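Structure below; questions to follow.
The other protein chains are all here in position, but one chain of the complex has been omitted.
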Amino acid sequence: MWQSCGPETIKIEREADIVTARQVGRNMSRQLGFGTIMQSRIATSISELARNIYLYAGSGTITIAPIVRNGVLGLQLTAIDAGPGIPDIRKAMEDGYSTSGALGAGLPGVRRMMDEFEIHSSPGEGTRVVVVKWNGPIEEGV
Amino acid sequence: MWQSCGPETIKIEREADIVTARQVGRNMSRQLGFGTIMQSRIATSISELARNIYLYAGSGTITIAPIVRNGVLGLQLTAIDAGPGIPDIRKAMEDGYSTSGALGAGLPGVRRMMDEFEIHSSPGEGTRVVVVKWNGPIEEGV
Amino acid sequence: MVTRSLEEEYVKLLRDYLNGPGEDQLYFAQQMGKWLLAHDVSPEELTDMHGRALEKLGEVPEFVRASFSILTEVMIEYGNEHRSVHSWRSRHQQMEAELTVAQAMQKRLLPNQLPDYPGLEIGVVSIAAKQISGDYYDFICQDRERFCLTVADITGNGISAAMCMSMLKYAIDSLREMPLGPDEMLRHLNRIVGRNIDPSMFVTMLYGSYDTHQHCFRYAVAGHEPGFLYRAAEGVFYDLAGQGSVLGLCPNSEYEVQEVRLEAGDILILLTDGVTECKKNRYYLQRDELVLQMQAELGVHAQKMANALYNRLLALSQFELLDDYTMIVLRRT
Partner (left out) sequence: MVTRSLEEEYVKLLRDYLNGPGEDQLYFAQQMGKWLLAHDVSPEELTDMHGRALEKLGEVPEFVRASFSILTEVMIEYGNEHRSVHSWRSRHQQMEAELTVAQAMQKRLLPNQLPDYPGLEIGVVSIAAKQISGDYYDFICQDRERFCLTVADITGNGISAAMCMSMLKYAIDSLREMPLGPDEMLRHLNRIVGRNIDPSMFVTMLYGSYDTHQHCFRYAVAGHEPGFLYRAAEGVFYDLAGQGSVLGLCPNSEYEVQEVRLEAGDILILLTDGVTECKKNRYYLQRDELVLQMQAELGVHAQKMANALYNRLLALSQFELLDDYTMIVLRRT
């Protein structure tokens, strides 16, 4: 079943694109067998990543893709923009900082909802965030 | 209306007494005009105070009383026991401590739900906690 | 995570409540809330479980069912807050652990025993307002007859005060073998403090040397709260003389040597401003009120007097210490 769903990339330029990205993420996570709560958490993570692009970089992309590693199935989100970048990533990942609503807001929440979290960002070079949520071993016949 | 409800004292010796105290508190707070959420918070506060008596002092009393100060109506809870007392009150009121389930557990939560909080306790002399939740000015005709 | 048995228990709780609503089920519900939290069930999982539980209890209208999608979505944000509590708590615990080590280290800066000379009683009470104290005191034996005494108060918050205190301790410690008078010692420390700490911080200090043979106390003061001298013959408390610039303010401050001689029954009381800054009903205690308190505790051993005064002042300020508190009592017997 999951073979039928390949990676999708959504351009984020308007707020409506955030909704589109959420919808794609929710559908794909449902197809991959994630429960309703996880579907919502994935949609929320997409929101956070996409809003950071929309609000602080102006434009960028979110790529949502099924992923398999060591026989385990998961969903991978990749957010890329060429915006101003995050000057202090260590700080952006702290809770106090994120509540201020600055660039990077919500990232600590995303990290906690997902299983893997990777961020690359430097001033002037944009930001790239890759997160993965695992769902469990690939079932037979899938 | 509130004049018809006077203070009530419930002896806490068995777990069932905790339920009785909650019921009295919920009824009285309803009569005093507290909303459903506050009724539940008051019941929860009574639980915490009563459970501390039941678990650590063995027996004691909870007194639930309407109270008026400066024309404002409220509910007062007084928990008294002759148990071992709390050796370090400052510590008992810290959040980390309360999660350990020791004597004094839940007290920080009670303090935050209520408007006033007073505690007197010393080893060997028992514990006395007085909390007040205000509801607002006395309405005419009440 | 929500397990199947937990879900069954929740359905049973709801069913019991529906069959005959009572406070006991509500009590159980509250206890269950604690249990769920302890088992790290997030609020969105709880709402989701509630929605599923309803299906087992009756015919759920479509609009109610659909509404739970919205409630869950809103709750995800509450879940994020819930998940953040863990990190707050663990960071806080780590910090507490660090402070505990620092506290132990600070204890080692203070003398572990008081000098013992015939004809002189010494009492000390030194209490930190928070974990780390900014008050410092020390006794250093010079020879068979004399010991040095330091009382100091460092401005500013705990950690930087503690750093400054350890500097002072080492600086005094490394000069102990040189025969410096109290004024020279303060001049020396003033330069070191000025060179090494932030201009916004400073240190007040009384440094002195007590000759237990002559019962003569020679000291110098750097902007420190004046102590008291009790003359037993007159039954009167006097302010201890001595002024001088706080340490770390000007590089060339000079200090003056003061001298007092204790007769039998006389008492020297040295302190930090935390003693006089005990709040009494929102007002700071005046020095003459403090004298009244001291007068009520005369005629006992120096340590007993120090303890009794601490208890009196703590009660006056309703068991709240706003500043670090240090009092040293020297009593010639």
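Labels A, B and C are assigned to the chains in the order they are written; within every chain, residues are numbered from 1.
Keep this in mind: a contact is a pair of C-beta atoms (placed from the backbone, for glycine too) under 8 Å apart; a residue touches a chain by one contact, two chains touch by 3 or more.
What you see is a predicted model; the values in this text were computed from it and never measured.
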Where the missing chain makes contact, among the chains that are shown: A, B, C
Touch with the omitted chain, as defined above, among C:127, C:163 or C:232: C:163
Selected residue (touches chain absent from view) among C:188, C:287 or C:312: C:188
Contacts of chain C with the absent chain, listed as residue ranges: 13-14, 17-18, 21, 25-26, 29-30, 32-34, 36-37, 43, 46-47, 50, 53-54, 57-61, 63-64, 66-67, 69-71, 73-78, 81-82, 84-85, 88-89, 91-92, 95, 97-99, 101-102, 104-106, 108-109, 156-160, 162-171, 173-175, 188, 192, 195-198, 201
Sites on chain B contacted by the missing partner chain, in the whole complex: 36-37, 40-41, 43-44, 95, 108-109, 112-113
Positions on chain A where the hidden chain makes contact: 16, 18-20, 22-23, 26, 40, 43-44, 47, 95-96
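Assume only the chains that are shown with their structure count from here on.
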Between chain C and chain B, distance of the C-alpha-averaged centres to the nearest whole Å: 30
